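Sharing a structure here in structure tokens format.
What you see is the complex with one protein chain gone and the rest in place.
Chain lettering (A, B, C and D) follows the sequence in which the chains are written, and residue indices restart at 1 in each chain.
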Amino acid sequence: QYSDGKVKIGVLTDLSGTYSDLAGKGTIVAAQMAIDDFGGKINGQPIELISADHQNKADIASGIARKWYDTEQVDVIAELVTTAAAIAVREVSKEKGKIDLVSGAASTPLTNDKCSPTGFHWTYDTYALANGTGNAVVKNGGKTWFFLTADYAFGHNLQAQTEKVVKANGGEVKGAVKHPFPNSDFSSFLLQAQASGAQIIGLANAGADTINAIKQAKEFGITQAGQQLAGLLVFITDIHSLGLETAQGMMLTTGFYWDMDDQTRAWSKRWSEKMGNGKMPSMVHAGTYSQVLHYLRAAAAAKTDEGIKVADEMRKLPINDFFAKNGKIRADGRMVHDMYLAQVKKPSESKGPWDYYKIVRTIPGDEAYQPLSESTCSLVKK
Amino acid sequence: MMTILGIPTQALFGQLLLGLINGAFYAMLSLGLALIFGLLNIINFSHGALYMMGAFVAWLALNFLGLGYWGALIAAPLVVAVIGIIIERTMLCRLYKLDHLYGLLLTFGLALIIEGLFREGYGVSGQPYAVPPALAGGWNLGFMFLPIYRGWVVVASLVLCLGTWYAIEKTKLGAYLRAGTENPTLVQAFGINVPLMITLTYGFGVALAAIAGVLAAPIYQVSPKMGSDLIIVVFAVVVIGGMGSIMGSILTGYMLGIVEGLTKVFYPEAASTVIFMVMVVVLLIKPAGLFGKGA
Amino acid sequence: MAESEILLSVRDLHAHYGESHVLHGMSFDVPKGEVVTLLGRNGVGKTTTMRSIMGIVGKRAGSVKYQGTETITLSSNRIARLGLAYCPEERGIFSSLTVKENMVLPPIIKPGGLPLDEVYALFPRLLERGSSQGTKLSGGEQQMLAIARILRTGADMLLLDEPTEGLAPVIVQHIGDIIRTLRERGFTILLVEQNFHFAATVADRHYVVEHGQVIDMIPNEALAANMEKLKTYLGV
Amino acid sequence: MGDDFIVETRSLTKEFRGFVAVSDVNLKIRRHTIHALIGPNGAGKTTCFNLVTKFLTPTRGQILFNGTDITHTQPAAIARQGMVRSFQISAVFGHLTVLENVRVALQRRQGKSFQFWRSDRCLDELNARAEELIEDVGVAQYRDTPAGELSYGRKRALEIATTLALDPEMLLLDEPMAGMGTEDVKRTAELIRRVSANRTILMVEHNLSVVADLSDTITVLKLGRVLAEGSYAEITDNPEVVEAYMGSGHGAAGHG
């Protein structure tokens, strides 16, 4: 039933680059926790974990995936931050009939053009981000927008999704500037954003780019002068890096916040102890736990590690853990779960380390994610 | 309102000023690099890493020793200079007789090690570093809001660059440095302690990088990657200015900051590439760089 | 001048370039105030001797005493500071410096050197070409510059390696005059020369070198008498 | 008359940033003679060489080689037309062996030099000629030594052999004897005389006895201009030349 007498899970993530804080080592720890919580064995067979660094490069990711499938008897690859790496792994997985579980990567092609019967997208995506933050901001009166967009696929994708939401809600896009990726000095772009007179400056970027943009917006008095920033993809690690003083008041959309209920707090505390550095998990960390656990449940139910069969089982089983309440997987591989609109606390509101968010609204999954009817995935029957 | 190429002149002023501010960092870094290349004939690939180290020393000093910005401005270059001197004495000094490829390779390796260690220790997201209270706030210049701190960066870098230039060009030191590059044995046979001079120059060159790092800390995040993103551009600056020309690398630093700033307005996607375009054009027209000597 | 003080004393000097052993126990003395030449065929080790004295040969052993100070363990900058200055065979003009900068590059190590204007008076051509890049000078001009720049340092012992190579006859004469002038001023000079006709006009004594060893010493007065012997040494 | 001269320069002038190194020089070099160019240091001899072989571009003036204007020809092309130079500072291919140095020159006329797909064993047919040449200049015993390891004098000898390998119609030698010991000077002078049959040689040399010995015509340059021209006897009789170049007792100061 299980090939080679075991189930082997590979966590392929960015261990050394820009995203190694929001994903990285923490996702390996999360995956291990999932295995441990599952009991370490599946139908009496051992579960193994292996991990590697893809450095956010498609070629490295694809090389490692191929090697894992060919020589390491890996059955499933999890995490996969960065869209390019995720797509690269998806190509290999599809060819080999193995399962890939995407947590960190953001872009929607993963469940559209690039969808696969054995590929899943778990934690969030650009559609949900655009939808969550864009909607909320426009409804709060932010009608005119200017985008600072990272000049690569993910940035373009995020901007395009958000523009759609803004326009659908009667807003207006005054302009956009594509900045090189990565980029450290945003003052010039911010000045252009300021000159546009837009009420909202949408940051269609991530990680260090977003952090620097926010920091410098404050430095140049952009926010004081009345314009507002909308970070379209902000992780809790980014807020930590910025400090509340700078980040306060910002609206953002997230798939998970550690301080929502007892379950999330308990898991996060365990994770934090394992990491041993006092940090709290990002949504990518939590999502990785959830996806690995769900895979194991499905593999146990299917009594096999054969990709297609487990994938079918995964689609059948509902997801109910601290991360996703009543989550479900659609034909296009999207795991649909509730998203949260959060606002960053003022320093005075924060009661302790990592107490950063106020959850403003829970966005029900079906509302948060792209409707299946709009999907271009070939697996979706219309 | 007046406009140039569709951009209001006022806004253009703002962009020029911002370009100049970025140029200040290029100038400081390329100055150190040019110095080190000029004397040691070593393309110091670890320059970016040592710049980052300067910023980190400031951050560490603040968080673990309570030493503030002004103290860091003195302490960080000293610490980094000492590290630089150790690197020079233990490793680089074995390479002078060899092709400068080996220096490049060694310092590249060192850059990987330094950057890797800081990544391992402090993650990649970067640490916040506040603007010193004395320099907080900003001036409204009419066409833009200029943070006082950025103004200070430009002034500090100008003072530092011109001071260094003066010390090197207007004293015999510059001649020793240049001659020492060409034929260290002979210069030493004239009675000059070339190894000491080399060591101190390396120390000074990386100290400049460290100062730039401290100056950068409040503007950008203090992050292990801050150096490697910059280094290749700074190389280009040095080459465009003319290898070995101190003034050339300073002026080119400011100038390219401005060029890059303008590109961010007219063709933002190309902002990180424009310097290389300039480099191709310059080298084809003036093979030794803008301020380089010789044909 | 017979019993004059010995300024430089070389004893059993050995030198190597990597694996090859070039000097095999050189021994000779340079009395203060004299002009002493090293004569010998190509490749016998004359240049190497000079480089060993200056401490710029990779591996050397034996004894080199300058004014009684042992220099064999000193670094070359320390040796130079004792008062030795070297004009290398390959001239060593710096291309990144102008002629003027080349001229003033060697630091003044002691008072008593020639003032700059006197140096220029000896080589007016160098003043004319002062702002030119050092290595853009003609071959002979570079040779002049190499000699000129060490005259102002105050070193009292000059090591000149083939200073007349590539110079026009009229300049060779001029160099001869300069060497005699320097001698009168109390400089001590160690000279390497291929052209012993020239050497004979300036030197007090000649050491003949073969296979990295001194094989004979001929006082200049005795040169004529020893001409035949010398010619066999030099293979003329 | 015109055909008698293999090289002719007309009002040749070279300025370096305002400094005139060669000014209005009209050289005429008669076929199958040895022509010497002498003059004080910095007179512009090497610069003339560089101009004639097009390593420098003249500021003004014209250069004729075999009656054709070569003022705008590339240096490599000039070499292929049969005018080859040596360098004042010795120029050998340091990592190639002595034999290979000569072979590289021979190889050019063989016409296979662009053939990157052929084995270099096809060059072995040149060995015999190459060995002859290095024998001629007395470096045969160093056949397989990398040229960089030769002593200075031997490098000069090798350079001459390499130049001769091209069998040039016109040979320009820049101070071929500089740095050679007396014995080598004699041998090289002999060699130059031998190869001058059916060739034209233009030579810069400070060694007056060599000049006296070898040259048919001598041109004296001073400050970039032609000061005098004639046979050795004529030149030495010219007081201006004596003053500017030879100096008073040139007998005593003259070289070996």
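Keep this in mind: a contact is a pair of C-beta atoms (placed from the backbone, for glycine too) under 8 Å apart; a residue touches a chain by one contact, two chains touch by 3 or more.
Rule of thumb we're sticking to: contacts and distances are computed from a predicted model.
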Note to self: Tell me the UniProt protein name of the chain this structure doesn't show, selecting from "Transcriptional regulator", "Acyl-CoA dehydrogenase FadE17", "AraQ protein" or "Branched-chain amino acid transport system permease protein LivM".
What the structure shows: "Branched-chain amino acid transport system permease protein LivM"
Check: What are the shown chains in contact with the chain that isn't displayed?
Finding: A, B, D
Next item on the list: Could you tell me which of B:20, B:110 or B:186 touches the chain that is not displayed?
Entry: B:110
Next item on the list: Tell me which residue among A:24, A:119 or A:132 touches the hidden chain in the full complex.
Entry: A:24
Margin query: Can you say which of A:83, A:112 or A:131 touches the chain missing from this structure?
Written below: A:83
Check: Where the complex has a chain not shown, which of A:9, A:31, A:52 or A:368 is the residue touching it?
Finding: A:52
Next item on the list: For subunit D, enumerate the residues touching the unshown chain of the complex.
Entry: 53, 55, 74-77, 79-80, 84-87, 91-97, 100-101, 103-105, 107-108, 110, 112-120, 122-123, 144, 162, 166
Note to self: By the contact criterion defined above, which parts of subunit A meet the unshown chain? Give residue numbers in ascending order.
What the structure shows: 15-16, 20, 24-25, 50-53, 57-60, 62-64, 66-67, 70-71, 82-84, 87-88, 91, 151-154
Margin query: List every residue of subunit B that touches the chain not included in the displayed model.
Written below: 43, 91, 94-95, 98, 100-102, 105-106, 108-117, 119-120, 232, 235-236, 239, 243, 269-270, 273, 276-277, 279-280, 283-284, 287-289
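Simple rule for what comes next: only the chains that are shown with their structure count from here on.
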Margin query: Hop distance check: subunit A to subunit D, minimum number of steps through touching chains?
Written below: 3
Next item on the list: If every step must land on a chain the current one touches, say how few steps get you from subunit A to subunit C.
Entry: 2
Notebook entry, point to check: Counting only C-alpha atoms to place each centre, which chain is farthest from subunit B?
Noted result: D
Item checked: Comparison of B-C and A-B (more C-beta pairs in contact) -> A-B
Item checked: Where subunit A and subunit B are represented by their mean Cα positions, the distance between them in whole Å -> 36
Check: Centre to centre, by mean C-alpha position, how many angstrom separate subunit B and subunit C?
Finding: 44
Check: Can you list the subunit D residues in contact with two or more other chains?
Finding: none
Item checked: Partner subunit B, residues of subunit A touching it in the complex -> 16-22, 151, 177-180, 182-185, 187-189, 191-192, 195, 207-208, 211-212, 215-216, 219-221, 225, 237-238, 240-243, 246
Checklist line | Residues on subunit B engaged by subunit A in the complex (per definition of touch) | finding: 8, 11, 14-15, 18-19, 21-22, 116, 119, 123-128, 131, 138, 144-145, 147, 149-150, 219-221, 223, 225-226, 229-230, 261, 264-265, 268-269, 271-273
Next item on the list: Provide the residue numbers of subunit C that touch subunit B in the complex, in ascending order.
Entry: 54-56, 75-77, 79-81, 85-86, 88, 92, 94-97, 101, 104-107, 109, 133, 150, 153
